[in-house]
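Supplied in structure tokens, the structure appears directly below.
The complex appears here minus one protein chain, its other protein chains still in place.
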Amino acid sequence: MTTMNTYKHEVKYYECDRMGVTHHSNYVRFMEEARVDWLDQLGFGFEKIEAENVFSPVVSISCEYKHPTTFKDIIDIEVKISKMSEMKFEFEYTMRSNGKLVCIGHSAHCFIENGRPVAISKRLPELYSTLMNRLSE
Amino acid sequence: MTTMNTYKHEVKYYECDRMGVTHHSNYVRFMEEARVDWLDQLGFGFEKIEAENVFSPVVSISCEYKHPTTFKDIIDIEVKISKMSEMKFEFEYTMRSNGKLVCIGHSAHCFIENGRPVAISKRLPELYSTLMNRLSE
Amino acid sequence: MTTMNTYKHEVKYYECDRMGVTHHSNYVRFMEEARVDWLDQLGFGFEKIEAENVFSPVVSISCEYKHPTTFKDIIDIEVKISKMSEMKFEFEYTMRSNGKLVCIGHSAHCFIENGRPVAISKRLPELYSTLMNRLSE
Partner (left out) sequence: MTTMNTYKHEVKYYECDRMGVTHHSNYVRFMEEARVDWLDQLGFGFEKIEAENVFSPVVSISCEYKHPTTFKDIIDIEVKISKMSEMKFEFEYTMRSNGKLVCIGHSAHCFIENGRPVAISKRLPELYSTLMNRLSE
């Protein structure tokens, strides 16, 4: 099984707030960046899924903030599939910076075709089996 | 007890993504806007808390996305205190637009003084009792 | 001729940076908000132009920053048509807050149909004459 690289996000000046730390809303964006990269590494780039006329909205997200980060910090993001069903899959994001745990995130997603939810196992079987394999990690 | 007004956010063009809908990360920002307004209505503006040399980081957030919104939609946000302890308080956000439930959000917060968590009941007793009263709603 | 209302933007917490002031990139977004509102007031809402299968990309922008603003400041934005040709039109934005001039902005726009620039006077004659009338202000 492919060894996955963690995703690295360097905090930008404009991502920091009045308290001098990365604004909490930005971690949701870092999760998206890491997820896109993770799927790319597995050969399921955004274009490939979009080309199927299927799209994958975010069903829910959560973040637990453990430690602040700031301008120029490198956030190292490890992505895992944490749950998986016919209709929904969930990622877990472990974000570390300077040797500290900074944030644990989760996001859940489904697949939609022509405005209706579709079973991933049927509509995108190759993606489904790849994600299922990763779930056992 | 003061009757609270809901907060209204009109979706901006730059808040919408390639799929034509409000990018999911922006709801976390709408929650912040609504929270600031809610505390203002109760007489606990940001300046007032900042002037105490106390600051209030976000401990965790979550969003469940129920229905997409888009450019020019008015999102009506109802804020409630959903949990409260000596050290932590939690808001619930019910967001509606065009008669539909669009998102349910939660955020948890603590208070920090000189780098250490403080008991709200002792450090900001007036705010504590106001929030406690609202909890019973 | 319709009297135009200025557009008001209240600075959000997440729009302020590490220096405690509104991040300079956000003024470009405030310009877009004010422009959308100005066209709405004249009866040329975004939907109406989009429905013509014409779209209007930004050709250039500029901002001169005169005075910083911060969280909760109300920025009052006056929009004017400052230049107008068959192919391009330009807005000027005068932003004031707390009795001070905070920023002067400009943006230039053209119209595109099927990937090619179109003459506004021919493709959208009603909009063209409305904008021309406003130019003489």
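A few points about this structure:
Just so it is clear, A, B and C label the chains in written order, and each chain counts residues from 1 on its own.
As a convention for this text, a contact is a pair of C-beta atoms (placed from the backbone, for glycine too) under 8 Å apart; a residue touches a chain by one contact, two chains touch by 3 or more.
Given the structure is predicted, the values throughout are model-derived calculations rather than measurements.
Here the missing chain is touched by one residue of A:12, A:67 or A:100, and it is A:12. Per the touch definition above, the residue from C:4, C:61, C:84 or C:132 contacting the chain not shown is C:61. Even with one chain removed from view, chain C keeps its contact list with that chain: residues 19, 24-26, 28-29, 32, 55, 57-65, 68. Chain B meets the missing chain through residues 13-14, 16-18, 20, 23, 25, 70-71.
Residues of chain A that touch the chain left out of view are 12-14, 29, 32-33, 36, 45-47, 71-72.
What we mean here is this: only the chains that are shown with their structure count from here on.
Distance from per-chain Cα centroids to the pooled protein Cα centroid is smallest for B.
Distance from the centre of chain B peaks at C, each centre being the average of the chain's Cα atoms.
In whole angstrom, the spacing between the mean C-alpha positions of chain A and chain B is 24.
Mean C-alpha position of chain B lies 30 Å from that of chain C.
Multi-chain contact residues, meaning those touching two or more other chains, occur in chain C at positions 13-14, 71.
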